[in-house]
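Shown next, in structure tokens, is the structure this report addresses.
The complex appears here without one of its protein chains, the remainder shown in place.
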Amino acid sequence: MARRFRWFLPLVVIALVMAACGTSTPSGDAKTVTVIGTWTDAEQDAFLAMVKPWETDTGNTVKYQGTRSINDILAAGVPTGVLPDLAGLPGPGQMAEYADAGALQPLDDVLDVATYTDETSPALVNLGKVGDKTYGVFIKAALKGLIYYNTASHDYAASPPATWDDLISQGQANIGDAEALWCVGIESGDASGWPATDWIENILLRQSGPDVYNDWWAGKVKWTDPKIKAAFDLYKEVIDNSYGGGTNTVATKFELAGDPLFKSPPGCEFFEQANFMSGLGKFADLKAGTDFNAFPFPAINPDYAKAVEGAGDLFGMFHATDAAKSLMKYLVTAPAQDIWVKAGGALSANKNATSYPDDFSKNAGAAVANAEQFVFDASDLMPSAMNAAFWSHMVSLTSGSETVDEALKALQTVADDAYKPAA
Amino acid sequence: MTDKLITAAIVVVGVPGVLIGYIWATEQVLRILPERRRPDIRPWLWLAPALAFLALFLVYPMIGTILRSFQDNLGKTFVGLDNFFWFFGSADALSALKNNLLWLIFLTLFVVGFGLLVAVLVDKVKYESFAKSVIFVPLAISMVAAGVIWLYMYQYKPPGAVQTGTLNAAIGVAGLGPVPWLQVEDFSVNTFMLIIVMAWMWTGFAMVIISAALKGINPELMEAARMDGATEWQVFRGIVFPLLVPTLVVVSTTMIITALKAFDVVFTMTSGNLNTNVIANEMYAEMFKFGQYGRASAIAVVLLLAIIPIMFFNIGRFRAQEAVR
Partner (left out) sequence: MTATSPGLDQAGPEQGWFARQHIGLHTALIVLMVIWAIPTFGLFVNSFRPATDAFGTGWWSALFPPYNFTFENYAHVLGQSNIGTNFLNSLFISIPATVIPIFVAAFAAYAFSWMEFPGRNILFVVVVGLLVVPLQATLIPVLSLFASWGIAGTFLAVWLAHTAYGLPFAIYLLRNFMGSLPREVFESAAIDGASSVTSFFRLALPMSVPAIAALAIFQFLFVWNDLLVALIYISIVNPDNLPLTVSIAGLVTSQGAGAEFLGAAAFISMALPLIVFFGLQRFFVRGIVGGSVKG
């Protein structure tokens, strides 16, 4: 018996040696920068196009991996120290956490700070800071609270509604045979509910202003406060006047929710979403500015007519190699950002990046870069347990399984726990 | 390219070589020992690779998890049973626990029941391979794709609009619906809809194992009973079923544990909203989203405790099996 297997012995040795060398990682080449981001498919192509000139200039290479699971990767990577050179960050909360853990590297000596501060909206610059050091930059931005409409129904571009009441009355005047005033859809897999949180944020911002808004996500205004309740009540009114009501809103994927605008007869007159909606669902096949268009969310209280809500993708550095620093510095510059926005679908946080492919994106980009009162997506700024509960209770509220008061009470209970200072 | 070829060589030749070589080498080592010592040492050499893998990659992390369950979220302060009090005091966690109970009972019943039914039925027909393949296909589908598949099944459009979901279109023919399947919280309908997705995927698993066991039953036993005039049902009840019981225990135990760990379906399809949450999803959120390692660990420990009774039942079964063979 033993003889039968004797020939395996040399094989074993060979295999072990090969396993040791063959599959080992290519040694850390200083000229390669590893990058992990959330952008995949067409977005990934745009990102790679953006870094291409840098690669040509410096002779370095970028090893990029796009994945939606960036949260899992960094949650595992930060405690173990297995990290890419540069990475997208899930949000400002995690950025602070990773900076405190010593994993994120400060960028103050990496960026051309004077130019960066000059070209970027101050609100976004501040959100990238922990204490007085910069740890994150917004490499991509989005504009929230655009109200989309089908130009075939009525072209609102001539006199976009300036106030909420104006919007309702204009909408009702032009509704024709549309089934409802609004289309809403908040299904989004494991992030379901986020479009509804955008609704609440946009309403609250225009009802009560940026100060209340910022105090609210920071946990200084209670969920049960009448100002918050007012925003929820108005949202509930929108849902009551929506295509298919709350049930359909919860069942509908957000990226397909605007499609009934183009049905015949139309399902609705208006649809609220962020600027990137123009690349999703039926919008993707139609021409922005011609077939459909959008106007900004109107003021509810006239004092807050200039307020704008935006969001963005944060980017940080985990290894301060020379190549990584050089890439980081390059990414926020206007020439790099110009390539990024030219590909479409992306807005830049840099006001000097203006090579947008169409007027629709150009206007959205300008609205972010030149906003007088800019606030960041509140749910993204909340502690993650609060954010998750906010999403989840918006689903319950919209489906009718909870009343406004029940949802707010439950959210305040979560807040009492989530805003506790870390032990 | 040479890298790939070397990898391929390791994959095809090296790995089996190492494994078979190991067992061969153990016998050589044992030869050095005096004959009567060998039976004491031999089992441990055969178990060593498995125990090493389990110790490093499952037991070691689990010990860390158990320790973390008594600590705060930063893992610095001992907090006693606080994380467990949090778990049993939180309404969300308790509702998740209740849903897991539904998963445990109905997923197991459904998968084992249908798996057994299909395995027994296909054993009697000529198109066995084809029929098994049809039931098996869902297991080969990744969770992402299964999510899309069941989106098309459960899709809801407002009353009056054309229904695009298979289920709502089907009941629409009878003039019923539409029903927002994943939103109906009464009688946990939405949780059952998720259990159905999982059961659809896993029935093929039970079928394959039960069928393999069925093929191991000596056909002469069944033939003899048939000769004695037993009906097919009597053959099944009297001969086939008792011989399948150990396998059914294995499949049921596996499914109970799968139900306790149910995560992907819930995470992908409802994210635990509208009272469909389960504890594994809760654990994932606490660990990867909220950075609450202490709480997440406490949930993992609760899972571990929950299976102890099932494990004791299994010990009993294996003792019985060894007594009769």
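Going in written order, the chains are labelled A and B, and every chain counts its residues from 1.
Basically, a contact is a pair of C-beta atoms (placed from the backbone, for glycine too) under 8 Å apart; a residue touches a chain by one contact, two chains touch by 3 or more.
In this text, all values refer to a predicted model and were calculated from it rather than measured experimentally.
Participant: Could you tell me which of A:210, A:267, A:316 or A:345 touches the chain that is not displayed?
Facilitator: Per the contact definition at the top, the residue touching the missing chain is A:345.
Participant: Consider the whole complex, including the chain that is not shown, and state which of B:79, B:104 or B:122 touches that chain.
Facilitator: Answering carefully, the residue with contact to the hidden chain is B:122.
Participant: Tell me which stretches of chain A touch the chain missing from the display.
Facilitator: Touching the missing chain: residues 1, 5, 19, 23-26, 34, 36, 38-44, 63-69, 72-73, 75-77, 79-84, 188, 253-256, 259, 276, 279-282, 284-285, 313, 345.
Participant: I need the residue numbers on chain B that touch the omitted chain, in ascending order.
Facilitator: Given the touch definition above, chain B has residues 4, 7-8, 10-12, 15-16, 19-20, 23-24, 27, 39-40, 42-44, 46-47, 49-51, 53-54, 56-62, 64-65, 114, 117-118, 121-126, 128-129, 131-145, 148-150, 152-153, 162-166, 169, 200, 203, 205, 208-209, 211-213, 215-216, 218-220, 223, 226, 229, 231-232, 246-247, 250, 253-254, 257, 260-261, 263, 280, 283-284, 287-288, 296-297, 300, 303-304, 306-308, 311-312, 314-315, 318-319, 321-322, 325 touching the missing chain.
Following the convention adopted for this analysis, only the chains that are shown with their structure count from here on.
Participant: How many angstrom lie between the centres of chain A and chain B, each centre taken as the mean Cα position?
Facilitator: Spacing between the chain centres: roughly 36 Å.
Participant: Mind listing the chain B positions that touch chain A in their complex?
Facilitator: Residues 3, 6-7, 9-10, 13-15, 17-18, 20-22, 24-25, 27-28, 72-74, 77, 147, 155-158, 161, 180, 182-183, 185, 267-275, 285, 287-292.
Participant: Going by the contact rule set out above, which residues of chain A touch chain B in the complex?
Facilitator: 1-2, 5-6, 8-9, 11-12, 14-16, 18-19, 22-23, 71-72, 75, 97, 189-193, 243-245, 247-248, 250-251, 267, 383-385, 388, 391-392, 395-396, 399, 401, 422-423
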